[in-house]
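Everything on this sheet refers to the single structure shown next.
One protein chain omitted, others in place.
Up next, subunit A:
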Amino acid sequence: MEANEQVVTGEQLLNSKSTKRIKIKTLTKSTIVIRITMFFLVLLTIIAFFNFDYKELDIGEAMLATFANMKAMFLEPHFKHFTFTHALHQVFVTLGLAFLTTLFGAIIAVFLGLLAAENLTSKRVSAVIKGAVAFIRAVPTVLWVLIFAVAAGLGSVAAVIGMTFHSVSYLVKAYSESFEELDKGVIEALQASGANFWQIIFQAVIPSSLTYMISWTFLRFEINFAVAIAMGAAAGAGGIGFDMFMASNFYLDIREIGTITFFILAVAILLEVFATKFKKKLKVNG
């Protein structure tokens, strides 16, 4: 790639008396390819809009109707089939589901993560666990919930098991990678003084990885909150997601959907603010 770059020295640019502007980017093979690709993508998008099968739909009218719906949803939210306290309660149910599955996942993942870290166990054990976990992670959480629903029936039990399952696989990867960051010399030093495996884990490995572990766990908690909303609707796990399902599919009340969306948004923002503050504090102290 670099061999294709035109070599122009600064002197040549300054000496050439022409009024040519100095370019900041030089044309390399990769920039040309990127530009051509972008051009075709834009072209295809425009062509596509002319070739859609609009049936009897007038695009202008449809867009206006969508805006009207959006306006109703977000500017005129109301409570009809439930009250404010009920909604708050349901948000906490959803948060509870996210918290519980993250907690279960984190506890199991710490132990599996230790086994999956190459510097703490053998290469083979590590490879087996990482492989299994990669497979579990490749299947979406929702699918795992539905798979467990076969045995446990659709509901909160299947949701808890399925979400925990996926959280474990996600966190094992994150944790084991942060454990592997620890210099093997530190482990050697403690081994040489006669410390045993668990002492080394709790005195050296975990203290060194704690900030990473907390960051990843928070991230998973945010993911689990989003999944928990979906599970309320898709797997009947209860919480605010179920109310959303009822509002949209049963009562067809878009204003109520707006209310729920605002509730979820508020919680998501609160979580984000809390997580950022907490991480900052950890960076200072930890």
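Simple rule for what comes next: contacts are C-beta pairs under 8 Å (C-beta built on N, C-alpha and C of every residue); 3 or more make two chains touch, one makes a residue touch a chain; residues count from 1.
Here, contacts and distances are computed from a predicted model.
Novice: Looking at UniProt, which of "Peptide/nickel transport system permease protein", "Acetolactate synthase small subunit", "GMC family oxidoreductase" or "Phosphonates import ATP-binding protein PhnC" names the chain we cannot see?
Specialist: Of "Peptide/nickel transport system permease protein", "Acetolactate synthase small subunit", "GMC family oxidoreductase" or "Phosphonates import ATP-binding protein PhnC", the absent chain's UniProt record names it "Phosphonates import ATP-binding protein PhnC".
Novice: Just to verify: which one of A:M70, A:A189 or A:A266 makes contact with the chain not shown?
Specialist: A:A189
Novice: Looking at A:F50, A:W198 or A:F250, which residue reaches the missing chain?
Specialist: Reading the full complex, the residue touching the unseen chain is A:W198.
Novice: Since one chain has been left out of the picture, which residues of subunit A touch it in the full complex?
Specialist: Residues 183, 185-186, 188-196, 198-204, 207-208, 210, 286 of subunit A touch the chain absent from view.
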